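The structure is given below, and queries will be raised subsequently.
Only one protein chain is missing from this complex, and each of the others stays in its spot.
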Amino acid sequence: MSDEEINMEILLDHYRSPRNYGKIDNPSVQLVEYNPVCGDAVQFSLKIDNGILTDVKFIGRGCSVSQGAASILTEKVKGKSTEEVMNIGAEEILKNIGLNLGPSREKCALLSLNALQKSVKKYRDGKNE
Amino acid sequence: MSDEEINMEILLDHYRSPRNYGKIDNPSVQLVEYNPVCGDAVQFSLKIDNGILTDVKFIGRGCSVSQGAASILTEKVKGKSTEEVMNIGAEEILKNIGLNLGPSREKCALLSLNALQKSVKKYRDGKNE
Amino acid sequence: MLTSDEVKQDFPIFESLGDGYAYLDNAATTHKPRSVLEAINDFYSNQNSNVYRGIYRLSEDATDSYYRARRNISDFIGSRNPDTLIFTRNATESLNLVASSLGRGLKAGDEVLISIMEHHSNIVPWQLWLPEGVKLRYVDIDSDGYLDMESFQDNLNGRTKIVSLVHESNLLGTINDARELSRIAHDNGSIFILDGAQSVPHMPVDVERIGCDFLAFSGHKMLGPMGIGCLYGRMELLEGMPPFLGGGEMIREVYRDRSVWNDVPQKFEAGTPNVAGAIGLSAAVNYLRSYGMENVRAHEKNLIRKTLKMEEESKINELVSYGPRNPDNRGGIFSFNIGKISPIDLESEMLEQSSMKIGSAVHPHDVASSLDRERIAVRSGHHCAMPLTHRLGVVATSRASYYIYNSESDVENLFQAIENVAVKYHE
Partner (left out) sequence: MLTSDEVKQDFPIFESLGDGYAYLDNAATTHKPRSVLEAINDFYSNQNSNVYRGIYRLSEDATDSYYRARRNISDFIGSRNPDTLIFTRNATESLNLVASSLGRGLKAGDEVLISIMEHHSNIVPWQLWLPEGVKLRYVDIDSDGYLDMESFQDNLNGRTKIVSLVHESNLLGTINDARELSRIAHDNGSIFILDGAQSVPHMPVDVERIGCDFLAFSGHKMLGPMGIGCLYGRMELLEGMPPFLGGGEMIREVYRDRSVWNDVPQKFEAGTPNVAGAIGLSAAVNYLRSYGMENVRAHEKNLIRKTLKMEEESKINELVSYGPRNPDNRGGIFSFNIGKISPIDLESEMLEQSSMKIGSAVHPHDVASSLDRERIAVRSGHHCAMPLTHRLGVVATSRASYYIYNSESDVENLFQAIENVAVKYHE
């Protein structure tokens, strides 16, 4: 199997058996991100203690890329600081997935990063008020 | 000289020394036709007796084609009936001139026919009133 | 009569794509035969110049070629007067032109009637008039994917100034009875506009026979180049309409505070036209004519018949498709899904964890990506018909659309590949 094929299998595995799937009770913050154009949706719920994401869960539906990427992302960020999460760039996510997605699927891959960073921002904004 | 060259010379001769140039005193009808896009202008004055163009004169300015064609036209229609004048078609005029004018210059060549036929129409409309 | 393998020989791109590549996105855009590329090249290499106002041979030749292209294409759609054909960039611009120009005559309370199966290009230009109090109504479809004639009658009334409908749906493949629709619209005193973007390329279309007032279509969807489209209009209407864009050839005289418009069609063609595009499209028309539009249609009807048959016989889990089952009323368009993914109602559903999972459905994006890996090009999404996609209760569909260079084996490969996706994602 080529690297591309292996990475494809990893993504599909995440898609079929998503990690950290579900909702956190009494989350620090919760947020839905939806792309009405293709119907991809993810909802993140986070538990944040002292600026650390102690728990991250998502529920969602959509294509393998959007859902697989969300699952991969939850594994990546658990235990990270909000600061670190806000600094994750698009390239990092795409490199992590390791597939030549092409411009149209990259949006799918980045939906969950958007959702996660928006959640953190919402949490911080709430704190400041 | 080719036919084209001969006809060119004829046209230029009409342009340089227009026939029937001037105004008729007390004309039966008189009318100006002007193309503001290129500035070509002709003014026809006609003497009509019993439906016959007994005298035709024009004054005008513009390119060799518009003015030469006007001069040639006056020679052609003097003595003709208004009926005959109204039946002259564009092809007949273009054939008469005998030059491969191309679409943009054909308009120049037909300005005087338009003016003449409009004059006759104006005369007839006046009669009917 | 029309052997797709032979047809393919005329298209340079199939050399580049190689044997066995199935290009099934013809409703989006089509490939170009050598004769079209040569016509464009020939124009630029031998006649190139600006049209109309040049008093030199080159420009007059270009003007003449441009006119002959106009005549040839207007002839192709059955118009007897070449001047009724306006060159635009694409069907979208054609529809904007007519919506913008006719729209200026609409008053608050006037209604425009379109259908739920319209392409966005026949929706949004009319929506732009909503702020002026114009009302936009939608004819519904029935459960088989046909225009619902009862809904048509229900929505038609004395205030309906304009009826604008698609001839062939780019998602369902439904071929509407344009002649009958035109008759009903005219009986109601409405102007009748036909979106021919998917019909003109695929079947004989005759504006006189149909009786439509306007017909819009795109060159690139009928083997012609990109950047050229057409709007046919009835001369009496075009003459009375205000212009669309200003400048260049569309005016005759310009003074400081007013202008005098040129005649139709120049009145509607602002700026230097795409002469090479018109000539390329004219070459495409000649190429299509060499087969005959009856045969083009027969070929595609055969492909869609085979498609529907294979679908019925297939054992692909949860395969669903949309649109009429009768090939007589159906173009070469096959939109399908593996399982159903409905749009989310953000207000009510998102809190319910269970509703978020797709279950066994395969998202159309995954279908397209997988098919691409098997060298089959299909489109996935809402196909610029989002109201219709939502009306069907889904977020997106995958769509295969055929043309003259597609063959029965493309259809077979398609079904094999769909089966492979279904297995892969369900395993």
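Letters A, B and C name the chains as they come in the text, with residue numbers starting at 1 for each one.
Keep this in mind: contacts are C-beta pairs under 8 Å (C-beta built on N, C-alpha and C of every residue); 3 or more make two chains touch, one makes a residue touch a chain.
Computed from a predicted model, the values in this text were never measured in an experiment.
The missing chain, though absent from the view, touches A, B, C when the full complex is examined.
From the set C:371, C:404 or C:422, the residue in touch with the chain omitted from the display is C:371, counting the whole complex.
If you put the hidden chain back, the residue from C:7, C:102 or C:123 that touches it is C:123. Although one chain is not drawn, its touching partners on subunit B can still be listed: residues 12, 22-23, 32, 34, 36-41, 43, 59-65, 104-105, 108. Where subunit A meets the chain that is not shown, the touching residues are 36-37, 102-105.
One chain of the complex is left out; on subunit C, the residues touching it are 12-13, 15-17, 23, 25, 28-29, 31-32, 37, 40-41, 44-46, 48-50, 53-59, 89-93, 95-96, 99, 119-125, 127-128, 130, 136, 138, 218, 220, 225-229, 245-248, 250-251, 253-259, 270-277, 365, 368-369, 371-372, 376-381, 384, 386-387, 390.
Everything below uses one rule, namely that only the chains that are shown with their structure count from here on.
Interface comparison, A-C versus B-C: the higher number of contacting C-beta pairs is recorded for A-C. One simple way to say how far apart two chains are is to compare their mean CA positions; for subunit A and subunit B this gives 82 Å. Centroids of subunit B and subunit C (each the mean of its C-alpha atoms) stand 50 Å apart.
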